[in-house]
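What follows is a single structure, and I will ask about it in a moment.
Certain chains of the assembly are absent from this excerpt, and the rest are unmoved.
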């Protein structure tokens, strides 16, 4: 099979399991936590952080394990991947994310297609998403350059922390944001609030990329595409 | 001693400790959690995920650390292990699993032999087991090819997540399912529901194996047995 | 850009995200934990431990990832970094820490500048800070000499433990202490109590450094600066 199909399959599967982890654990935790939101959030965060470690270890050798359009675009600006590959990545990520939400609903016996009514608006939420995604790309660029084998652990650890320390519980991913529109459960986001989230996610990702390019005084990768 | 006896001993011990972790932590957590099921499940999941990291690190150099008939069969289809070794592995895994449950009961002063009355039925449970085991083999194949040293961490992290995000709390293992018939505690499963679980586990494992074979465009391992 | 500017930027960013993790997770956890202080502390500790793993993996290749004036001074006594670089490190760390607290407040819609009224006084707190920072440098010196790649995991694991086992919940860092003066939330510290904390942190760091120098019978690093 072609490299493009392999990459698309890897990004689709990885993002689907990421969304199953977020949305599925949210339904499980909300059902069991007896109203204690901190305990429910702990469950979602543990599931999200650990699934990222597993998924990046699994798919990094195939597609790079982005699972995130903001990561894909940021890497493309530094020629880590070809611009021509970006649309395939983003379509695969968004398709996988939507499939993951639908499968999570099916596993828990809920309506497969739902629309969220969970409001997540205001300047504090937007600032949170900018910082969350800035930090994610900071970690990616810091590790990818000198120790790519540590990326799965660094990203899993960072997201675990950022879910606790950002007021938005760290979406930090446009494909995740899109898919969470379509779950009216603990982890959903109202459609009206999604565009702002996505804009701040790209802004944060690009700001961190610019900063690391300046820090390194050169393009972040060798001038030739892998 | 022969390689066969070494492998059987390793699979027996590993699966026994895996079941002690699942069933023992379930009894401990249920006794202490004061009725908060989310907290009890958190304890079981932490014990399960961490014991898998330890056990795979311990036994991977000896037997490959499968502890799971679905993994053993999936690996055999790609000649990772000889078909002639499969029955020994499966008998050792099931024997270890049953011994682990009995020892867990003994440690907590319960009747050593019990039969579960815990219902886990319906299409949502079956779908959950298919997805859980599909994901497990996806992680195994993704890591085993390019970084076998990461398998203990990837599998431990994946199972930690999947226990939260699947509606069945991720059995994903026919030997585990068989053994959990024989505990009438927090982590048990009613005999009537076990066969469906096992069928979906093998189906999920084989589906992920087929997908990864297609992804790699070739048998997943070199044509010669290790 | 110069090495000094790179190092200062790395220390600023790393310490800022460390404080966002501590203070932000404290606000999140206090809001959600329904008065259960153990659960709130669990959230803060998980965020702190995991963010340290991610941040040290990210910035260790650039600045060494100290994020802590007591670590910087201890390393300087053994010529791990030049004394002439120490003021830049400390200013960057303190500036980053203050920025991190301000951003955490902004993310949660609180007054950006606050002063803590949280008392943390007495001999037990001072002893706790001495032990916490002694242990931190013990871990740093033990790992830095023989396996620097393990430092991110060792420090993250140590701080996770020390937050639970010291009566002061392990500040162990003068920049963190300074910044936590300026948050009147779960994780703050009253100005009157900060100086004692900082003194004990430097004392603990230097005591551990002296012990490890004695243990190794020689300066802890080769006699030439990196």
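Every chain is named by a letter (A, B and C) in the order it is written, and numbering of its residues begins at 1.
By definition in this document, contacts are C-beta pairs under 8 Å (C-beta built on N, C-alpha and C of every residue); 3 or more make two chains touch, one makes a residue touch a chain.
Not measured: the values here are computed from a predicted model.
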Q) Number of identical chains in the whole complex, 3 of which are shown? A) 4
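In this section, only the chains that are shown with their structure count from here on.
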Q.
Please classify the inter-chain touch graph. Allowed labels: line, ring, star, complete, other.
A. line
(Q) For the two copies subunit A and subunit B, what rotation in degrees overlays their C-alpha atoms? Round to the nearest 5. (A) 90
Q. Where the centre means the average of the CA atoms, what chain is farthest from subunit B?
A. C
Q: Taking the mean of all protein CA atoms as the centre, name the chain whose own CA mean is closest to it.
A: A
Q: Could you check subunit C for residues that touch two or more other chains and list them?
A: none
Q. Where on subunit C is subunit A touching in the complex?
A. 1, 6, 9-10, 13, 17, 20-25, 28-29, 32-34, 36, 39-40, 42-44, 46-48, 50-51, 53-55, 57-59, 61-62, 103-104, 106-109, 149, 152-153, 156
Q. Hey, which residues of subunit B end up touching subunit A in the complex?
A. 36-39, 41-42, 45, 49, 122, 124, 127-128, 131, 135, 138-139, 142-143, 145-147, 150, 153-155, 157-158, 160-162, 164-167, 169, 211, 214-215, 217
